[in-house]
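My questions will all concern the structure given below.
Complex shown without one protein chain; remaining protein chains in place.
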Amino acid sequence: MIASPKNIDAVKKYTAVRNHSLAICAPLEIEDYVVQPIVDVSPPKWHLGHTTWFFETFILLPNFPGYTVFDPQYNFVFNSYYETIGARVIRTDRGNLSRPSVSEVYRYRKYVDEQMEIFLQSEHMKQALEPLLELGLNHEQQHQELLLTDIKYILGHNPLFPAYTKEKSPEAEISKASGMIPFSEGIYEIGFQGDGFCFDNELGRHKVFLHDFEIANHPVTNGEYLEFMEAGGYHDFKHWHAEGWDWVKENKAESPLYWHSIDGKWMQYTLYGLQELDLEQTLCHINFYEASAYASWKGMRLPTEAEWEVASDHFNWGNRWEWTGSAYLPYTGFKKEAGAVGEYNGKFMINQMVLRGASEATPSGHSRNTYRNFFHARLQWQFTGIRLAR
Amino acid sequence: MIASPKNIDAVKKYTAVRNHSLAICAPLEIEDYVVQPIVDVSPPKWHLGHTTWFFETFILLPNFPGYTVFDPQYNFVFNSYYETIGARVIRTDRGNLSRPSVSEVYRYRKYVDEQMEIFLQSEHMKQALEPLLELGLNHEQQHQELLLTDIKYILGHNPLFPAYTKEKSPEAEISKASGMIPFSEGIYEIGFQGDGFCFDNELGRHKVFLHDFEIANHPVTNGEYLEFMEAGGYHDFKHWHAEGWDWVKENKAESPLYWHSIDGKWMQYTLYGLQELDLEQTLCHINFYEASAYASWKGMRLPTEAEWEVASDHFNWGNRWEWTGSAYLPYTGFKKEAGAVGEYNGKFMINQMVLRGASEATPSGHSRNTYRNFFHARLQWQFTGIRLAR
Amino acid sequence: MIASPKNIDAVKKYTAVRNHSLAICAPLEIEDYVVQPIVDVSPPKWHLGHTTWFFETFILLPNFPGYTVFDPQYNFVFNSYYETIGARVIRTDRGNLSRPSVSEVYRYRKYVDEQMEIFLQSEHMKQALEPLLELGLNHEQQHQELLLTDIKYILGHNPLFPAYTKEKSPEAEISKASGMIPFSEGIYEIGFQGDGFCFDNELGRHKVFLHDFEIANHPVTNGEYLEFMEAGGYHDFKHWHAEGWDWVKENKAESPLYWHSIDGKWMQYTLYGLQELDLEQTLCHINFYEASAYASWKGMRLPTEAEWEVASDHFNWGNRWEWTGSAYLPYTGFKKEAGAVGEYNGKFMINQMVLRGASEATPSGHSRNTYRNFFHARLQWQFTGIRLAR
Partner (left out) sequence: MIASPKNIDAVKKYTAVRNHSLAICAPLEIEDYVVQPIVDVSPPKWHLGHTTWFFETFILLPNFPGYTVFDPQYNFVFNSYYETIGARVIRTDRGNLSRPSVSEVYRYRKYVDEQMEIFLQSEHMKQALEPLLELGLNHEQQHQELLLTDIKYILGHNPLFPAYTKEKSPEAEISKASGMIPFSEGIYEIGFQGDGFCFDNELGRHKVFLHDFEIANHPVTNGEYLEFMEAGGYHDFKHWHAEGWDWVKENKAESPLYWHSIDGKWMQYTLYGLQELDLEQTLCHINFYEASAYASWKGMRLPTEAEWEVASDHFNWGNRWEWTGSAYLPYTGFKKEAGAVGEYNGKFMINQMVLRGASEATPSGHSRNTYRNFFHARLQWQFTGIRLAR
């Protein structure tokens, strides 16, 4: 069979996305792939295996006749937290598993990739499978961002502060002429429309009524946040949610994640090592409680996700995931898809907050202004920032 | 000084509200006032003291010249969790405090009530204080509902299952002709308006856009919920949020709170003792996870708080607090008031869900269709129920 | 039937012991009977019920034909932590139970006491039951000491610091001529012998070889311990066991239990209220870690329980339970008795340390120099002290 150009494109795209995961891991030592310092961080080798397991389980196994799974045990290792051997259950945590080794996981990826390339060019690759392939690739891209955030956490919590890379990545230019952009009240539409890929949680484009609002044309900088700190922001409960204040006290929080006050100078762990804090740079690694307290201190608030989406064409975004004041809930008309893929987003729609935009860790091509990212209010380890509204 | 009729009304209202707290506690043994079986439940004597402390601290102390506090230590006992003696801090939990005794707390109430009656009829009771007085009374009414829910928890978790009352309270009639009420898409207004009292979180009446929706004209009954249970509802993760499913497994949840399967028959602990489950009665004591799973199993969803408020004139409500699908967040234009009273609501606006309506435990006169009640998704101990929407 | 003099003695003894429990509780408010601030402390009403349940369950029920239990549910309330209703289990913690009320527990005691008096004078009271009756009374006496230690904890952790009694109990005279008493190496015998009552763990009198040792003729005073504190004892890990040091850091321990530094002066909560620390008094309420660290700082050690017992005729004891350096383990030839009574002591013989002597809280007649008391190394709430050896 001669592959159609379309299929060749699919192979190219598949290969490009899959290779990017390997490129992200290239600077790692084998040991870096294995550890899990906190429950929110997964070992890099787990990310590599889990994304591969997705293609094996949802595409190859049900659709490619004669496909042999690489290792039947991997279903336990790369999916669930429970392992069964005969009648006995062993609980394993991702961070306790030295095996399969990194080289085995790479063999697993190679095996699945080779099979996928054959499959994609075969008659078995029906058009009906395209959305699932698309989902698998977007799933891998989500994990590429998590790979970077998790690697940063692993290296940034090592007392030797090893650098991930020698090169400093250039940061997007911040508008010098900062200010607020006004919008008038009225009915607006939000939610995905068009042809490309989106996640199920973006669907159901719908109308919302917004009152007059203003939104900042730039995200908050390190220098601006330092003013809040120096004004005693971490020591005045007035600006904090009650559970945010509990978080401050329990963790003795005094600054964003990765900031260290060393000999009276603020340093920041970055992917290129421990650096002096740059006051002009965009603030990063704050949680919702901090974002919200800062906004309160400024006499403003965070934008809702609808405000953000409506306004997003009027400012530059993409450097930080921006906390919104919206809880992560289903859009009017949200529908779970049938089967295991239906679990993708809906089951997380409780007690998390929406973030909009993208970050320096987001793979290129994996952002759009309808994208609904979401995390728990206490989490700092993503590349998160603040945009004010009022 | 001759009291103006208005002040006499204030005294009457104050006395009526305050006495109702005592009436709620009348059936209790002294021992029932003291215990705190879980952190969410407060000992009844704490409720009695805390509501009294509110009037002493916010009205009498700053406004009534010459007022002497009943006991300076009560500020620690009835407000905060930390006690200071000289330079040393003792952590005390409400449920560990045998003193002040119940009779001392009653003396405290009597003292403050007498002072309040004098104060309210004195020249010191300025008009500007009326909102604060109103807030204090509404605060007391909120605690009256909590008194009942907490008493039910304390007695209902005692292996002797003592009854709170001998009389069965009549339940509101449930519409026999159950069905869905349709509403058309458009701009609606929600939020409090008018003259009476409301909490700060209801203010900022504003427009919302609602799409077409339908809402049930009756809440779910025990019999309807039992169908969900018998269909395996607590054993199929498909209908649950991920953290709801964790809650089911950790707690081995199988039914609403206070339901006991005894010798093959469903029994329910009620305020008048352990009773056979009445299938016609309105379902009670389910948390948000359960409400949401039930709705999913029925192929429907919970209404948003805006939908509920807009539709509320078209159905009977007031028997159960009804879980909505809305997170508890500030309305557009929400403003914290200055001072300690400003802490009242805003600081809790994260990771809680809104409930609308009222319940059989709500004091009469303490309900309105703009009232925004809120609890954590995992909590069952309020008089909560389900109204479906789609 | 005419009661024999012996039986009249039994009734008298029974009544005297039982009444002492009531005398201990006489100064309490009803609320004081109910709370359980930490897991090691039981609510006083539980002690009153549990000791009663012992006589009902082990003496009356199996030996008194026609005896009717007071309430079949009390078996759950006063024995185990688990309650069964039909097929459903409810976990209850002692401190959550407001019922049975204190007056119900007193009724329970009265009922069982009346039945016991009849029983003791009846033909059913066989000689073979005397050891069990003896055990029941000694069991009650153990709980009388616990009643006092638990009441002290409950009142002493209340921010109002209520006094249990107005009278200061006189403390035993401390020998002014302090010094060390020498003993020569050799074979000694320890363990109970003779006719009276003893617990199973004292039985099996046996030989031990002791090397030369010296033991202090007086227990450590508050003033002596304060020197250790002022020398930085709580801040130098050198004198502490590793897990003792962990205890210091986790609890930020700085002093014995009930000591409070207020405005630069050391105060001590006592049963007659908060008092200035008396430096001449015997040290109280230190745990094994503290006892051991103090001894190390003095260049000495704690005596073994064999040394203590051998030397006990040569010094005054009975004011404090004295921590020994011996783990609580079975004596050579220790035997568990058959049945439920066999559980009495043996099952606790792991990870606890032996204390010897008695304390001001020990009921009179309930002490002997072979008595083996035992507690976990971390516990401070008993009336514990230090006697040095080398």
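Think of it as A, B and C in the order they're written, each chain with its own count starting at 1.
Just so we're on the same page, a contact is a pair of C-beta atoms (placed from the backbone, for glycine too) under 8 Å apart; a residue touches a chain by one contact, two chains touch by 3 or more.
Because the structure is predicted, anything quoted here is derived from the model rather than measured.
Visitor: What are the shown chains that the left-out chain touches?
Guide: So, taking every chain into account, the missing one touches A, C.
Visitor: From the list A:Val11, A:Leu48, A:Val102 or A:Ile190, pick the residue that touches the absent chain.
Guide: Residue touching the chain left out of view: A:Val102.
Visitor: Looking at A:Asn19, A:Thr68 or A:Asn158, which residue reaches the missing chain?
Guide: From the options A:Asn19, A:Thr68 or A:Asn158, the contact with the absent chain belongs to A:Asn158.
Visitor: What residue numbers in chain A mark contact with the hidden partner chain?
Guide: Missing-chain contacts on chain A: residues 29-37, 45, 73, 76-77, 83, 85-88, 90, 92-93, 95-102, 154-155, 157-162, 260-263.
Visitor: What chain C residues would touch the chain not displayed?
Guide: On the chain C side, contact with the omitted chain comes from 185, 187, 206-209, 211, 240-245, 288-289, 292, 301, 325-327, 329-330, 332-333, 347-351, 353, 377.
Here is the rule we go by: only the chains that are shown with their structure count from here on.
Visitor: Among the chains, which one keeps its Cα centre farthest from the Cα centre of chain A?
Guide: C
Visitor: Just how far, in Å, is the C-alpha centre of chain B from the one of chain A?
Guide: 37
Visitor: Report, in whole Å, the distance between the mean C-alpha point of chain A and the mean C-alpha point of chain C.
Guide: Their C-alpha centroids are separated by 58 Å.
Visitor: Nearest whole angstrom, what separates the Cα centre of chain B from the Cα centre of chain C?
Guide: 44
Visitor: What positions in chain C touch 2 or more of the other chains?
Guide: As it turns out, chain C has no residue touching two or more other chains.
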